[in-house]
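Shown next, in structure tokens, is the structure this report addresses.
Of the protein chains in this complex, one is absent; all others appear in place.
After this line comes chain A, so read on.
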Amino acid sequence: MFPLEPSLYTVKAVLILDNDGERLYAKYYDDTYPSVKEQKAFEKNIFSKTHRTDSEIALLEGLTVVYKSNIDLFFYVVGSSHENEVRSLAVLNCLFDSLSQMLRKNVERRALLENMEGLFLAVDEIVDGGVILESDPQQVVHRVALRGEDVPYSEQTVTQVSTTALVTSFISAYYIVQCGSCTITLFTLYSPET
């Protein structure tokens, strides 16, 4: 057996779990865990082994798992145990940094759930079918190209928000809604459906 078979297929799974070990995002790229039941069991195991320690890497069920936690989120990249751990780490960092930029450094569960489509698109740009597609967070953010996220809303004044809302599309209006109660009026003003 030759353990280091040259291949581009290097990522087995990308997972994001919350504080309770619940799946927020999970993408498996091969048949290591074919059924949802097995996947959830693996996630449970992974979470129980990693949520108390902040130590970046572990060997579980014969797989190398690199991970990172932030506030109430746990990010995992799973590879085979023969995988170059440094490369898996590069994938993990790319995912985290991309999300961090997209969520304006606000990487926590609530913000992530409000930007699920951004997360879906970002992972799609980072790994495709188990092959690392891009490892540079700048490129990933650029390619995901979610509009209306250039300036962090939390730091804007109400006037700024209203001008942004005027010039940008409905999507930005959608985000405005979530900034605070005062912007809800803006939303109702500019949204055609209400």
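To be clear about the criterion, a contact is a pair of C-beta atoms (placed from the backbone, for glycine too) under 8 Å apart; a residue touches a chain by one contact, two chains touch by 3 or more; residues count from 1.
Everything that follows uses one rule, which is that contacts and distances are computed from a predicted model.
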Looking only at "Coatomer subunit gamma", "Glutathione transferase protein", "Carboxypeptidase A1" or "DNA repair protein RAD51 homolog 3", the name UniProt gives the absent chain is "Coatomer subunit gamma"
On chain A, where is the contact patch with the chain that was removed from view? 2-8, 23, 25-27, 36, 39-40, 49, 53-62, 66, 84-90, 108-110, 113-114, 116-117, 120-121, 124-125, 128-129, 131-135, 139, 143-147, 169-171, 173-174, 177-178, 181, 184, 187-188, 193-194
